[in-house]
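Heads up, one of the protein chains got dropped from this complex, but the rest are sitting where they should.
For chain A:
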């Protein structure tokens, strides 16, 4: 929960899905404050994707309000939304990468574009993250020449690079990689220590990679919204 007085990093208040096929009365209330981490179990993949879109301000909710760092996404201009998203890292669709850039360029490009790091700083930070996630360095090949497992690790590097205030994780390929459990736990803990927040959306089959993460909130999205979930040890 948010620390008293400090604005929440992510706040969903009575949010409804625009394209949810079942349970139109479902409303989501979720608040992630500084240092919070939450794991949300969602059954349907399209619903999970819709939840990510709401958190990232890619779509506006038909009801309720989605706020990031106390700013309602609905009230931000496209340019302001773009700038706000520079504070958000996401592991979503880890197998999808631009074909005209190498993986390393794709990872570093956002940081260089937003000019919040020098190229050397960004490269050093990316290398450190890559080694955290079990890579010798930042993958420099094209997407087609990079193994699927390395693409997932590279997506993690991309998400945690740049000290994001919020990291949203929704990727079945990552969820299934138990070998990344410790690395993800370290990266998530680093975000929390830095005062950021992490939202990890997992499927009904669970996420071995999230096993080592200790979330403050473990929730399940049902027909009536989010409900507390007991995580298996």
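Simple rule for what comes next: contacts are C-beta pairs under 8 Å (C-beta built on N, C-alpha and C of every residue); 3 or more make two chains touch, one makes a residue touch a chain; residues count from 1.
As a convention for this text, contacts and distances are computed from a predicted model.
Novice: UniProt protein name for the omitted subunit, picking from "Cobalamin biosynthesis protein CbiM", "GAF domain-containing protein", "DNA repair exonuclease" or "ATP-binding protein"?
Specialist: Cross-referencing UniProt, the chain left out corresponds to "GAF domain-containing protein".
Novice: Which residue, A:134, A:181 or A:195, contacts the hidden chain when the whole complex is considered?
Specialist: With A:134, A:181 or A:195 as choices, the missing chain is touched by A:134.
Novice: Among A:31, A:72, A:116 or A:150, which residue is in touch with the absent chain?
Specialist: A:150
Novice: Take the complete complex as the reference. Which residues in chain A touch the chain that isn't displayed?
Specialist: 104, 120, 123-124, 126-127, 130-131, 134-141, 145-147, 150
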